[in-house]
Structures are given as structure tokens and as C-alpha cells.
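Note that this complex is displayed minus one protein chain, with the remaining chains in position.
We call the chains A, B and C, going by the order they appear; numbering starts again at 1 in every chain.
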Amino acid sequence: MSKIWKVAVIGAAGRMGSEAVAAVNQADDMELVAALGNGDSLELLVEYSAEVMIDLTVPAVTEQNVRFAVEHDIHAVVGTTGWDQERLSNLETLLKEHPSVGVLIAPNFAIGSILATEFAAKAARFFESVEVIEMHHPNKVDAPSGTAVHTAQKIAESRAVAGVGPSPDATETDPDGSRGAVVDGVNVHAVRLRGLTAHQEILLGDAGQQLVIRHDSFDRTSFMPGVLLGVRQVAENPGLSVGLDRYLNLD
Amino acid sequence: MSKIWKVAVIGAAGRMGSEAVAAVNQADDMELVAALGNGDSLELLVEYSAEVMIDLTVPAVTEQNVRFAVEHDIHAVVGTTGWDQERLSNLETLLKEHPSVGVLIAPNFAIGSILATEFAAKAARFFESVEVIEMHHPNKVDAPSGTAVHTAQKIAESRAVAGVGPSPDATETDPDGSRGAVVDGVNVHAVRLRGLTAHQEILLGDAGQQLVIRHDSFDRTSFMPGVLLGVRQVAENPGLSVGLDRYLNLD
Amino acid sequence: MSKIWKVAVIGAAGRMGSEAVAAVNQADDMELVAALGNGDSLELLVEYSAEVMIDLTVPAVTEQNVRFAVEHDIHAVVGTTGWDQERLSNLETLLKEHPSVGVLIAPNFAIGSILATEFAAKAARFFESVEVIEMHHPNKVDAPSGTAVHTAQKIAESRAVAGVGPSPDATETDPDGSRGAVVDGVNVHAVRLRGLTAHQEILLGDAGQQLVIRHDSFDRTSFMPGVLLGVRQVAENPGLSVGLDRYLNLD
Partner (left out) sequence: MSKIWKVAVIGAAGRMGSEAVAAVNQADDMELVAALGNGDSLELLVEYSAEVMIDLTVPAVTEQNVRFAVEHDIHAVVGTTGWDQERLSNLETLLKEHPSVGVLIAPNFAIGSILATEFAAKAARFFESVEVIEMHHPNKVDAPSGTAVHTAQKIAESRAVAGVGPSPDATETDPDGSRGAVVDGVNVHAVRLRGLTAHQEILLGDAGQQLVIRHDSFDRTSFMPGVLLGVRQVAENPGLSVGLDRYLNLD
């Protein structure tokens, strides 16, 4: 008989949290033992014997939630932002006292998005040219997206290691900036369009050929397979892991 | 029996000209009666009874070629650039003396590209958001492409007539210009990628839906169906026509 | 001051109906005067002076709803299926007694989808090759989609009128049927993929070029702009109109 994980969701009333509650309830190998909202006591995690905590709360409380979990030997899968270097260092210190506990903190749980970045970086050393286009809903306040910047950085690293030069570009006149942003030497374009959610396309070109890697996030459910994968593997990965790519065993 | 057009190609040794010679030779309803290069006498058009002249030369000689054709009651299909307002006015004056002669001057003979622009402009009044992405080989010196600028202008006109406001955009921070150029209120992005030729994509978005219109020009042969269509219809369109869209009867 | 339409939604508790209620509430030029569900009396339409009725009910009751509206000089915008030829004929007879009343019955209110089909049909006579790919969620029980069949039929009609022959195809061996369905001479491919909703892509090819027209329906909200456009124009279109394309003035 396969393992049934006892899972608690913290921040269960939020938009992501309520999706996580639904996803855990639908997973055959998980049992939802607690769904905590604002003001609920963390002691309930212990009372209901949670093995893994999913934290989808807010920056102000995520650190104390995760520290509570680690101190009670509960693994944690964390999608909340706000983990700066100091918080991460403190957490690692605490984890040394609980060497069997695993914590996964991931800024992005959409597996397809992580794969797109990973594949683009791997392919980038074989192509003369590479550019990134990200497309989002028009209510987004920053451009380009953090994901696109991250992808451009990974591409740049991969090309630097392989000794590949910059993408060729003979542009002499571009009065209005149509060539977009240049992030670590990679041109990045941001589209804002009603109807879209979060999309990224990486174009790689060489003589006579093109490779296109595209990821579409249509809604929040796109994060749930990644969250569940985190729950299933966090116990086998003691210590701190930042980024879901560590769990995907792509190499 | 259907009509067989007697066609002459001027500039026959050039890159576009040689494609036109091949295209005319392959067309069942055309006979190539002359293929003139640099230094050949225009009198050969008369000698060989050409009915339609295809001019694919250079700005320095195209005007005298076309005027010769009109004066000898030969229709002309012209893909050469360099026709400013003065040249066009002079040609119209000449055409009045030869009311049965047709001249088509077109900056772009790729039918698909013309359709893409036309469809985008028609659709633009029904969508909250619209942006343009053009993609070309990295040896291109200007950005964005003339075709993309033309498309943005036609989109802007269509939206102005319909009273549609600007595309929504909440962007507050974009330090490196990832949002691209703004042409007549329409965001235009230019990609340069080895392996590509000339491509354009128009994205139209509204609540819950997206319409994408994309054109790919893979090589120079893409212009030939438009040139042949011009040959077949120029006699029925006496006077001066600028732009192949006039012949496509899209309305 | 611009006109404020008094609108009633019938079938207001259903999935489409509740979206329509929300859309009417958000429209500046409309006032929701009634939202009727199962069992509510149609007399409320009269009591609250509805000018336009939106019917999003079920085949069993849509006919009596629309007839009630026409008899009380209320215009109707109808998204319910089940209108066979007999029902349509009876409705037209009734409409002759109420010559100022307009009824719009549309199988598809996604404006982008209607435009995609329309543009594909217009372009199809200029390209040697054309194929259709539709993509839907994997719970769909029929393939290909009705929209794709409709698109293929319109393409075939357009090519027949223009005297364009079949798309070239040298396939000799295709043991497993990878070339898809052939609908009125047009190859149609159906993809089923978790995460997708309703998408259609028309590929048109000629020497050296490709034109791609793609529509994505991400969710039910994609139908609302079409429903509101129907409300705004139904009074100006007395009699029966089948299909929203009649209102788009594309020519």
C-alpha cells in the first residue's frame, strides 16, 4: 500500500490556499488533516499529526509558520514570497537542529514554466540567437516579469559557460525602442493583453532553423501539480531547497 | 479558351526579377515575351507586343520604364521602390492621356502579409487590447519594420473610427523598455533572430479570448503569387493603383 | 446622453446566464431590470419594462420565451441551442406581425471565433493550401468541433466560388490516419489536451509564405462582449438574424 501523506494547508481561505485545499482533497495519496486560516492556532498542526505543511500565507507570517513546522518536525512546502537572505540563513540554522526535516521554498510552482526556463537555458548554447517574449494580463504593474528576467539570466549563464557570444543584431535605427529590454545581453519583450494570464515564449534561432519553447499559465490551478509534487518529495529532501527545479531530476 | 497574357519582365537578372521570370514561365495563362536586363532597349517591349510589363528594377530607372510602358499602352506592375508623391502625380497626369492603361505600384506583393494587416485592422475595433510583434533576420538595420508600422497605423485608424480607446496597460515600472515601441498608440515589438526571414504577428485580446493573426514570409517566392495576380488584373483596373489590397476585393 | 438599454436575463442562474448578469451590470449603457430563473414568470419582463431579453436557457423552453418576448414587443438575443428549421420558420411568421421587433439567435457569441472563420474563408482563395486544427479540453465527446466543421465548410465554399482546386497532398502512405478528417475537402485535425478550453487555428500556405489565424477561448467570459454587442444592435435589426456575423459589418 502506498503512503498517504497527512497534509495541512495554512492560508486556506486565500485564493491560492483554497485551490490547494481542493487539490489535496482530490489527491489519492494525501489526507487533508487541517486547513488553517487567519487567527487559527498552529498547535492544530501537532494536534492533527500533520506530516507536511503547505504555507500559502503572506510575507508577514510565513517565517513564523515555517519555523513552527520545523521545530515540530513537520516538513514544509512554501509558496509565500518574502524570504530574503537573512530569513533563509536563519532557517538553515534551525534546520541543522532538525536534520530530517525538509523545507521547499519556491517562487513558482508551475512545473511547465520551470521546464521552459530550464530547456531554454540548455538549448541556448547551440543557437546563434535567442530572445524572450513574456505576455501577461494588462493589470500587471511591472515589466518585464520576474520569470522572464530569471529565464534571461539562466540563458546568459549557459551561453557564458559555453563561450557563445551575443545574439547578432545589425539594428542601427530604432527610435522608439521596439527592440525591447536587454537583460544580461538577452532581448526581452513584454506584451500586455486583456484575456491573457501569464505566458512566456523563448525563441532560439540558427541558420535555417528555429526552436520555440512556450509556456502558458491559464489560471491558478496550474500551480497545484507542482505543490503536490513538492508534498510528495519534501521528506526525501531534508534541509532547505529553494526552487522546485531541484525536485524535477531533469539531468 | 482563356486569355494568355504577353508579359515582359524588366530587371530580369536581379533577385526578384529572376524569380518573376520563373513564375511567369510557370503560369499557364502567361507567355514571357521579353526579359530585359541592364542596358536592354525598352523598344523590345513594343517589338515583342508585350501587354503587361513587370518592373523590378531600381529607383533610378523605374519611372522612365513605367512612363515608356504607359506611352505605348502597355500595362505595368511595379515592385520597385522610389515612387514619391511627385513621381506619382506626374504618372497620373500621363495616365489621363492613356485612359485604358492600368498601373499597379505595390510596396509589398506578399498577399498573406496584406491580408494580415487588413484583418488586424478590421478586428481591432472589437478587442480591448492589441499589440504587434514583428520578427526578422538579424541583418536588418531598422526597427520596427515598415510593415509593422503600417499595420499599427491601420489598427489605430480603425480603432479611432470606432471610438475604441487605448489598450489597457497598468505598467508602472519598466526600467529597460521591455514594453517596446508605441506607434500611433499601439505597442510594437521587434525580434531579430538568425534563421528567420520576415514575420509578423498581431495579438488581439479581450475578456477570456485572444485572436492571433500571423504571417510568415520564408523567402522571395512569397511575392510571386501577388505579382501574377497583379498581371491578371491590371488591365481591368485602368489608372493608377497603389497597393495590392485594391485588387483583393476583400469587402 | 446615450441610450440606456433595459435588459432582462432569462436563465440567470445558469453558468452562461450568471456571466450575462454580471456583464450587463458592468455595462455603462445597460440596466438589468430582471434576472429570471427556473419557474419565474415571464410577465416580469413586462412589469419591469424590459426592452431586450437575453435568453440563455435550455432547448425545451427557449422557443416559448422568445415568442413571449416578440408578442410583447421585446427584442431578444438568444444563445440557447435547439432552434431547428421548423421553430425558425414559426418565429419568422410571428415576427411579421411585429415588424419592429428584432431577434438574434447565435450559436457562437465569441466575436474572435466568428472573425477567425470569416477571415479564413476570405483568405482561402489566395492560398494553395489550407488546413484547420482545433484544440479542446479532453472532456469533449465529439470531434472535430462544430466550429471547425463550420470553418471548413466556409473555406470550401469560398474556394469553390473562386475556382481554387484542392490543397496539394502527395501522401501515399498514412497507415494510422495522421492526416486527420477531410471535411468538404479541407483537412481538419482535433487535439484534446488538459488545460485547454476551446481553440482553433487555420493554416494557409503558398509558395514561400504562411498565414495563420488563431482563436483562443479561455473561458465563458469570452462570449459576453458578443452578447452585449447583440443587445446594442438587435433593435436596429428588425426580423430574424441567425449568427452574430450579421452584426459585425465586416464587408
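Following the convention adopted for this analysis, a residue touches a chain if its C-beta (ideal position, glycine included) is under 8 Å from a C-beta of that chain, and two chains touch if they have at least 3 such contacts.
All values reported here derive from a predicted model rather than from experimental measurement.
Only one of C:V46, C:A143, C:V164 or C:A235 touches the chain withheld from this view, namely C:A143.
Note on the undisplayed chain: of the listed residues A:N38, A:Q64, A:N139 or A:T221, the one touching it is A:T221. Only one of the listed residues, C:S2, C:S41 or C:T171, touches the absent chain: C:T171.
When you scan A:V66, A:I111, A:A181 or A:L196 for touch with the missing chain, the hit is A:I111.
Remark: the residues of subunit A touching the chain excluded from display are 110-113, 115-116, 119, 122-123, 126-127, 204, 206-225, 229, 248, 250-251. Residues of subunit C that touch the chain left out of the display are 127-131, 133-135, 138-144, 148, 167-183, 187-196, 203-210. Contacts to the hidden chain, counted on subunit B, fall at residues 195, 197, 216, 218, 222.
Methods note: only the chains that are shown with their structure count from here on.
Work out the mean CA point of subunit A and of subunit B, and you get 46 Å between them.
A straight line joining the Cα centres of subunit A and subunit C is 39 Å long. Among the residues of subunit A, those in touch with two or more other chains are 195.
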